[in-house]
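A protein chain is absent from this complex, but the other protein chains hold their places.
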Amino acid sequence: MAKPLNISPDRLFPAEGKTRDIARALYAEVKALPIVSPHGHTDPAWFATDANWSNATELLLAPDHYLYRMLYSQGIALDALGVPDRSGAPATDPRAAWRLFAANFHLFRGTPSRMWLDHVFADVFDFDVALDASTADLYYDRVNESLASPAFRPRALFDRFNIELLATTEGAHEDLDHHAAIRASGWAGRVVTTYRPDAVVDPEHHDFAAAMRRFAELTGEDVESWQGYLAAHRKRRADFRAAGATATDHGHPSAATANLSPTEAEALFAKVVGGRWTPADAELFRAQMLTELAAMSVEDGMVMQIHPGACRNHNHKLFESHGRDKGCDIPMRTDYVQALKPLLDRFGTETRLSIILFTLDESTYARELAPLAGHYPCLKLGPAWWFHDSPEGMRRFREMTTETAGFYNTVGFNDDTRAFLSIPARHDVARRVDCAFLARLVAEHRLADWEAADVARELAHGLVRKAYKLDDPAFAPRAAEAVPA
Amino acid sequence: MAKPLNISPDRLFPAEGKTRDIARALYAEVKALPIVSPHGHTDPAWFATDANWSNATELLLAPDHYLYRMLYSQGIALDALGVPDRSGAPATDPRAAWRLFAANFHLFRGTPSRMWLDHVFADVFDFDVALDASTADLYYDRVNESLASPAFRPRALFDRFNIELLATTEGAHEDLDHHAAIRASGWAGRVVTTYRPDAVVDPEHHDFAAAMRRFAELTGEDVESWQGYLAAHRKRRADFRAAGATATDHGHPSAATANLSPTEAEALFAKVVGGRWTPADAELFRAQMLTELAAMSVEDGMVMQIHPGACRNHNHKLFESHGRDKGCDIPMRTDYVQALKPLLDRFGTETRLSIILFTLDESTYARELAPLAGHYPCLKLGPAWWFHDSPEGMRRFREMTTETAGFYNTVGFNDDTRAFLSIPARHDVARRVDCAFLARLVAEHRLADWEAADVARELAHGLVRKAYKLDDPAFAPRAAEAVPA
Partner (left out) sequence: MAKPLNISPDRLFPAEGKTRDIARALYAEVKALPIVSPHGHTDPAWFATDANWSNATELLLAPDHYLYRMLYSQGIALDALGVPDRSGAPATDPRAAWRLFAANFHLFRGTPSRMWLDHVFADVFDFDVALDASTADLYYDRVNESLASPAFRPRALFDRFNIELLATTEGAHEDLDHHAAIRASGWAGRVVTTYRPDAVVDPEHHDFAAAMRRFAELTGEDVESWQGYLAAHRKRRADFRAAGATATDHGHPSAATANLSPTEAEALFAKVVGGRWTPADAELFRAQMLTELAAMSVEDGMVMQIHPGACRNHNHKLFESHGRDKGCDIPMRTDYVQALKPLLDRFGTETRLSIILFTLDESTYARELAPLAGHYPCLKLGPAWWFHDSPEGMRRFREMTTETAGFYNTVGFNDDTRAFLSIPARHDVARRVDCAFLARLVAEHRLADWEAADVARELAHGLVRKAYKLDDPAFAPRAAEAVPA
């Protein structure tokens, strides 16, 4: 018999009665605030075309590496889940894939994926029985039926989800056509882009050569000369700002920065474009480029996001068969103190610079990141990220950063997701965990209740707008300019 | 006046009322489940001979480095506690040693040793007053009296403790005579061995040369040739499987693995047996051997356990006077991401391979181990180990691994102990801490109560049987074969 699906209004609140009451009161202040999603990976084509999604497996399962990673770890083949390999999507029946997922849904007990999905199932699709083998078909059919209806098209859900702003991420070598189409369509939803130059900054990126060619085409610059290459970045940053971007994003293996002389930087670049670089050269070039891009941020005011520390594509055989982003990126120990010093020695006191730091290495929260953000005006702390974007991970983030960095050197929540339907669930988890943390401070007489309510609103809505300069007039006018095709 | 000894039925449960009620209900489901102890260091001679133990000091104090480590740290000489040095046991009166221990028992406040011992005192020996200077003699006399009785002989306690399986650990160079004797005796208790080849795999092991000679004698192989050496491992693995082993165990300074070509591996081995190796060669040889032994596990199905990260015998003078395993092993920072990659590049997708990873470096739980186990089908997470085998350590293990690896990529509890009498106490602590963790998830509406009960049973009994292949028919038939003398 099917089990009930209960999404308790008290989920994630502490069990202790007084503290739970305080958490409830704080959450009531922030529950209905609009969602600002300043960093994520949804597909702008969805909002440009507003086409219906196809089916439950293709929307919810096959693209979500959080889900198939866990199923794969228990011996389930990716093909059987409909996950594409290098030759494309497998010939797997999507209903069969869904049934396999449903029969193994117990594997997600205690994980945030389980919590996000249950929220989606209950709130978006109105289920009141839990997903398991016995309800797999019920789920599959109802989700598909819903997805075919107008109320479940991307723009309708965007409005229903009360999203105030959604940022996608595009490469420096990619066009912004979907963003142009969104603007041209007259739809009022605010979907902006983010400048992610990794593919033209990282010589070890599998796509580096092709991305550099495209980078040259899009900018008309000689990107094989150092000055032309830097000019190309400046041009594309202007394009991205015109498409609403207020931020850049950098996903490097480490947080290393460098501060080479112009001559040294040019010589290094010559090695890189000449294809004569070593892995150490590649690391140094990425490091130098963070500093060069910081210089551009000092000029144009774009906020830098640094997301370091993942060992990408750790499973060699799976990378060969299925390609990148297949749930086998593994975090590594990451240093910030020495790594960021070259950049900070040069720009650490620039008032126009703002860098948001993320980590996959929680041991740096209290030791490195909170002290850095608690001192440098240009540094802020991004929220708990990726593997740590979870109730326990968020709790540790607050417990380990607040006492040194305070709340006001943090930047609210990032969902960082391509799973559009889960965005409200993810923001809701963040709000609940923050309210639970604040409730403990109030219950332990470390903060007054009215202060906690003030902080809760900042964490849910205020700080993100400020940190990403969403109300900065320097960005607003540009955002109103025509978007290049 | 003596203080009462109270072992509360609610110990280790959260104080908050609703959560405690949930924890109690969960614990009621698992309290009486049989004990499976798949990794430990008890002496198989105990079960082979079933002889009575001698006295409290020789059984409970002198061999337990958890205990004398703490007493030594407060300035108490090991000799005064009856701890043997390189010349053998000291001429210390065991009663005097016990009195010294009792007078300093307050040093263990807040430690798991205190909790385990109180459990043993109350449940095994039926004390109702606490151990201190005033009760030292009462304890010493009653424990000795009990130990002399038939009900306290090893097999009787094995049955009383409801142990379903107990694994000991023997070296590749050691005989399995006690295991043979246990089988030959007709006793129904299931005591199996584990293949631990460190002494013939680690050129820096103090016993390497002697162990290699014995390895040659036991196998009849030319262990100074690379092929003969590998063949000797295969032969001994078969011997161990015949003595019930389903697993191997590897206690290396790091988790480093290597993937040398056969020619390189043979050349490295020649250096090692030729005695011309450097510390870097020794590290590389251990690393390569993990991959060679993984290859054998792919063949024979034995589960690998990797226990890395201890700096052994850190106290140089104490090592000189007293030898190894004297409570002065200190954990070190340990990397898994790069360290395991060579082995995983070769065997990471082999379905017959199963590797259980342990750590002494908790910073790797959320950053490295949970992401690795939450992806690779061949990787599972061993429980909180050694210094972290404690209520707070186990709680951190669940809090830092569950959200990424789930519960089903973990393997239940290991007691990892030579302190046989404490085995029920140790498993009980693990069950209580897991129930407390699950109770919090239920109280915070992150898991349904029936799901938590299901998980609790898996953590206490189900997962360990699966992870160690105890029900795998590939092992059962061999286990029934005659055990070689």
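Each chain gets a letter, A and B, in the order it is written, and its residues are counted from 1.
In this text, a residue touches a chain if its C-beta (ideal position, glycine included) is under 8 Å from a C-beta of that chain, and two chains touch if they have at least 3 such contacts.
Quantities reported herein were computed from a predicted structural model and do not represent experimental measurements.
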*Selected residue (touches chain absent from view) among B:D64, B:E170, B:D361 or B:E403*: B:D361
*Which one touches the absent chain: A:L344, A:L360, A:A419 or A:C435?*
A:L344
*If the missing chain were put back, which residues of subunit A would it touch?*
14, 16, 18-19, 335, 337-338, 341, 344-345, 348-349, 351, 363, 366-368, 370-377, 379, 399-400, 402-409, 440-441, 443-448, 450-451, 454-455
_subunit B residues that touch the omitted chain in the full complex_ = 3, 6, 8, 10-16, 69-70, 72-75, 106-112, 115, 130, 311, 314-318, 327-333, 360-363, 387-388, 390-393
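The working rule: only the chains that are shown with their structure count from here on.
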*Approximately how many whole Å separate the CA-defined centres of subunit A and subunit B?*
41
